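A single protein chain has been omitted; all remaining protein chains appear in their positions.
Chain IDs A, B and C follow the sequence of writing; residue 1 opens each chain.
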């Protein structure tokens, strides 16, 4: 683990004071995600203007990494189109998968998460919010 | 295997020219035994005078050891009482089981078989005829 | 404290304990999940493959006879270790989970009918719960829960109350499936008493001994349980091997489990007849090497003695429970009294998710588990989603527990 604390500070900030936490009252899209290994749960609510995500809230019952990931995601996706965020999501997934450490520009701000990718058991924690996002995107398509 | 050939001669004599081979026409007792590992089968027929075994025949579809054991058994049990032969059977079984090489007087003539006891996989072959005998004894009791 | 001295020597028997994790020596405190293996167990596997490897039961050549001998000798050793009447009561499986599925399927199929009941407890592992859900669904039987008694005070005690069992043991109950020792709470259940109560009402008992065999003396004859299941990998033996003990009467009333080579008597085109137990329940090539490894593991434990191993574990437990008192923000799940428990200790630090705690502990080389530990019903009952669990093995030392508590203090600093 290469100097984990520098990331931890940012992660912890997000975990302690998550951005866009809670539930939108009348969301256009809603999805939940569940981690069967630990029972963690997450609910994502989005409101849309056309294809653009107007507002986003996440309700998290999970660990710091799951919480931080949801918080970072919410900051990243607001005001972007569904197509854009799905692409970001897949770039994030790729970065977690690949062996090298270079990170595409679009997900640079997720570096503190990606830096933890060697901890394979935590990938699911990082991805929980994004799974809910992809679920929303799928709903939006149909 | 300590000089197996000396035993093999006697065994082979019994295997090639089994004593009391075949089926009694009107047996008082009849039992079959089966070895599921190789499909070998054996049929034992006995005729009784009171509790004494008057005649005995075995029909064997099996290996040389199985055949020899049946042949030796038939020689040993004729003219003995059921009680006696059941005791012989259990002495034979004990001798196959125990670690030492001493053999009780009553089953001394089975030495060529008992000498093969280290070959655990062949014990079932040696015992097939005796299983049928014990089956007959059980029938006789009830 | 005498046997704690034994420990520092026996640690050398476990090669993995020399490992460094993130610059610290490994403090392996997840023995309820799986145990580490002494050199003698590893050597047994190597010895088997280097000298005796062969398929069992069917060969007349030397290697096949040796392998068969090793395999059947393993059965005898297991029988002796758990106090079974005979080695023919011992069925080799892949693990506790398969052992319980075997009973739920092969016994359940023939002996459970619509409207009858199976009792399980709220502290059961999923492996002693889901198979009964499936058996209940297949037969129309009903699953009934023996509830936990939770007394929240300084700590949350999870016990099974025998009076409650008394109420549950109605006429329609056929079987009670209960763990000997909880894999979360550490609670030890009074199996002999439970079996007696159940038998008085004609109810059979399956004892899940997955968390017990490495931690206390076992005697199925004294306990008089009908079935007992455990896993090799939790008793210092290899993965891929488990045991089901069943009484002779139970073996007689069970239908087959899986079909295939080794479990048949005669196969004809449309139907077959079966070998006698235990072979009847062991379809396919058995895990011979793993049985040899398991035998070595049982030998290893015997060398130190189960009462001694138990006492050692309880000394560690006592120390850990005492250190916990320094943490007012720590919630213990399970009895605080070492006379009711094993060295499996679950807890939470308030306001920190167990995943995060375990992650930080790993940075200090300390291995503990975080999650629901395959007991979702229990966790729901405790009102939590996940917990932390430390669990001891015969090689653990007081100093490792102290390292854990220092690291916990560190965790608190990071997250609060």
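Following the convention adopted for this analysis, contacts are C-beta pairs under 8 Å (C-beta built on N, C-alpha and C of every residue); 3 or more make two chains touch, one makes a residue touch a chain.
Note that the structure is predicted; figures quoted are calculated from it, not measured.
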item	value
Chains on display which the left-out chain touches in the complete complex	A, B, C
Among C:76, C:126, C:199 or C:319, residue touching the chain not depicted	C:126
Missing-chain contacts mapped onto chain A	34, 36-37, 119-122
Contacts of chain B with the absent chain, listed as residue ranges	1, 4, 8, 12, 37-41, 61-65, 119, 122, 125
Missing-chain contacts mapped onto chain C	15-16, 19, 21-22, 26, 28, 30, 33-34, 36-37, 41-42, 45-46, 49-55, 58-64, 94-98, 100-101, 104, 125-127, 129-131, 133-134, 136-137, 143, 145, 231, 233, 238-241, 256, 258-264, 266-272, 283-290, 355, 358-359, 361-362, 366-371, 373-374, 376-377, 380
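Definition applied: only the chains that are shown with their structure count from here on.
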item	value
Chain pair whose interface holds the most contacting C-beta pairs	A-C
Between chain C and chain B, distance of the C-alpha-averaged centres to the nearest whole Å	46
Whole-Å gap between the CA centroids of chain A and chain C	38
Approximate Å spacing (C-alpha centroids) for the pair chain A, chain B	77
Residues of chain B engaged with two or more neighbouring chains	none
Touching two or more other chains - residues of chain C	none
